[in-house]
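Could you have a look at this structure, given as structure tokens, before my questions?
Complex shown without one protein chain; remaining protein chains in place.
Order of writing sets the chain letters: A and B. Residues in each chain are counted from 1.
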Amino acid sequence: MRIGVFICWCGSNIKNTVDVERVAQEIKKLPHVVYSSDVQYLCSEVGQSEIGRAIDEHKLDRVVIGACSPRMHEGTFQQVMISKGLNPFYVEIANLREHCSWVHTDKEKATIKSIDLVRKAVAKTKHAIPLYSEQLGVNKRALVIGGGIAGIQAAIDIADAGYPVDLLEKESSIGGKMAQFDKTFPTLDCSACILTPKMVEAATHKNITLLTSSQVEGVSGYVGNFNVTIRRRATSVRSDLCNGCGECVTKCPKKVDNEFDQGQSKRKAIYTLFPQAVPNKPVVDRENCTYFKTGKCGLCKRVCTAGAIDFDMQDELVERAYGAIIVATGFDLNKPTHLGEYHYGQHPDVITSLDLERMLNASGPTSGKVMRPSNGQKPKRVVFIQCVGSRDKHKGNPYCSKVCCLYTAKHALLLGEKFPDMESYIFYIDVRAAGKNYEEFYEKARRQGAKYLRGQVSKVESLGDAENRLLVRGFDGSLGEQVEIEADLVVLATSIEPKADAKQLASMLGISSDQNGFYTEAHAKLKPFETQTQGVYLAGVCQGPKDIPEAVTQASGAAAKAIIMFNKGQVKSVPTTAIVNQDLCSGCMQCKPVCPYEAISKEQVAERVAGQTRQRVVATVNRALCQGCGACAGLCRSGAMDIGGFTSRQLLAEVDSL
Amino acid sequence: MRFPQKVASSAVQAELKTITQKDVKDCYQCMKCSSGCPFVADMDYKPHQLMLLTKLGLFDQVLKSRSLWVCASCLTCSSRCPRDIEPAVIIEGFRAMVLREKSDDKIQAFHKPGMPRQALIASMRKNRR
Partner (left out) sequence: MLGYYPGCTVRAQKDDGFERESMAILATLGIPALDLSEWECCGAVYPLTKDEYAPLLSSVRALKRTGEENRQGLLTLCSACYHVLKRVNNRMQNDEVAKKRVESYMGASYDGSTKVYHLIEVLQDLVGLDRLKASVVKPLTGEKIACYYGCLFLRPKEVMGLVDAENPQLMEKIVEAMGATAVTYAYRTDCCGAFHSFQKEQLSQNASQRIILAAKAAGATQMVTACPLCKYNLEHCQKDLALKDRLPVRYITAPMVEAMGGLTALEQGESARQTAN
């Protein structure tokens, strides 16, 4: 065995605290170490060539690196090994930066610790075994969960690349939150006008299958080979027969609060989500439909000339296989009843921004007229309050919801344009206008007449006067005093939150969410739409609050990842997985229940014992499912289970070396 | 004002922390405390300003301010603060530091007919040690 050791200066990151020369010299004294040096930047091309040269000159067959965390450059050094014809798992990295130079200040002690760390790595590499990736086949079909703008964009991109996509949407129509908006900032494009062409494209694309009124029931499998169970809910309308005439909706006698209009209007028990719905086929809300509750009515069935109403329709469970899954499930806007100081839910004229957005929308509950919900009159004074329930460590969500500063400016601007004699006041803490053209848009709102007051509102309460107005009690930091405004309408910019069932979906997919419930990306900076689970990608607000251009960008990025995988047609498995030594395995199967990824199963092997052929049960690992967590190896009583790259012998050698 | 070369010593800052068990580091000057304070018009430094002064270590300004004695501990600010800082507790901490150091008797001794005695008792608790 010929081990080469390379200690990196990492510029000054390691060298300032650790005496790298001394470390290299000390390690040279260990048996089997034939080469040891220190280098300024091992990750650079110069550094990599030096490793390569040393391998050639000194005929090295193992390499030990003392440098930054393997998270940074494990891949880099493994590539060097491969280029020299050595197995990539014959390189071992000792973390002298994050584990040493960055956390200690005492040079002498840090140097001694570094020597220990490298010695440990040398001991480990002596017992290294070669590991090989497998090529797994890929099912070239994608699943996009969520039919909002992010999901639609991702589906279109993958479909344009020539691969089939299933676009799954829980509601009866795609479109998501963008379908509820009136205009979008900063261009003031009509939201539906820019969204509907994409919706139509998704609906008519030959490679996209729309699965509306559907949701994910279960997921199994691994990258390239997912098996998803989808529940197609019974809509009671046969979409193949329905021609979208709408007679059923007109004639239905049952009225229900319309969730699309935020409860500000009524819809029927049989309904289409909104006028531009895609697919434009109505569905029956069985929870509120008179027929389903009492057995009476059924008027829709009688008036339907196409015979499309089918009350006996059942939910259907469908199993499909996919190579990649893109999660684009979006968000919900919080209703701040828990913040009593804003009086939401206690006075009808305190509304959320989405309520106002629906009012502004021409197809909304008031046909585009902004009015006080209490009396239907036009408001003379509107007060907007920012950061309601966001940036709140005490009773709300600690994060910033990102888009509210701009959409409130948009609301003030739209109100100012439509109703010039309406006064708008905006109470804010900070205005965040970081995107392209956002600062100019904010300026436009101010020029239109929106009055910005820097200071958070402490209380909104009823005046108890004849006009049932509200008293908004806030502060203006510039004037330096309390300001009170008698308002007709108060609009709260509430917090963006993940959907209520986000966690449930996360556990089905095997991805994680952060403490706020948003899905976690693999790396905050460099992998913002990949997850820790290979093959599952994120797009849109489900990963964190963002505006429409960012959601679209992320969606195309996630789609690109899926397309790359499909183009390759294969996926490399991660080799640091559990390995069963079947000769030692006793078949007790105690490992099976502890595996969180259900990667272990039984296998029959035949062997000859005492002249006879016997069948024996042993454990076998699906190396594509296995994530190398080590639970099974720790448990195995026979010592038959080991983790590639972290075998028991290696770990014990590390301990013994210290 | 010109910032002094030295801000409040770490001992004094630790004392405030011991009395209040609260930290003003999280304050982002939203001014919600001053928005709802019923007595702000009579204060020289308003609650959010007192929090900023505390954060900057400019304890002298706070200790000399009139606001400490205007605050009635009605807890409106504490119940609304989105950072869980509890300005009322911080202000009480400063009052305690003033009263414990000097036996500055801010109590006038007179009786007001008809006034509930709890007002006298509360005043003594807040203004005197």
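By definition in this document, a contact is a pair of C-beta atoms (placed from the backbone, for glycine too) under 8 Å apart; a residue touches a chain by one contact, two chains touch by 3 or more.
Here the structure is a predicted model, which means the values were calculated and not measured.
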Subject >> Per the touch definition above, residue among A:Gln346, A:Ser507, A:Asn581 or A:Ser601 touching the missing chain >> reply: A:Gln346
Subject >> Sole contact to the chain not displayed, among A:Asp160, A:Glu201, A:Glu247 or A:Glu461 >> reply: A:Glu461
Subject >> Residues of chain B in contact with the chain not shown >> reply: 18-21, 38-39, 41-42, 69-70, 72-76, 78-79, 88-89, 92-93, 96, 106-108, 112, 114-123, 125-127
**OP:** Using the touch rule from the top, list residues of chain A that touch the missing partner.
**Re:** 340-341, 343, 346, 459, 461-465, 471
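Definition applied: only the chains that are shown with their structure count from here on.
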Original post:
Taking each chain's centre as the mean position of its Cα atoms, how many Å separate chain A from chain B?
Top reply: 44
Original post:
Along chain A, where are the residues that touch chain B in the complex?
Top reply: 341, 387, 391-396, 429-430, 454-459, 473-475, 477, 480-482
**OP:** Mind listing the chain B positions that touch chain A in their complex?
**Re:** 26, 28-37, 40-41, 46, 48, 76, 80-84
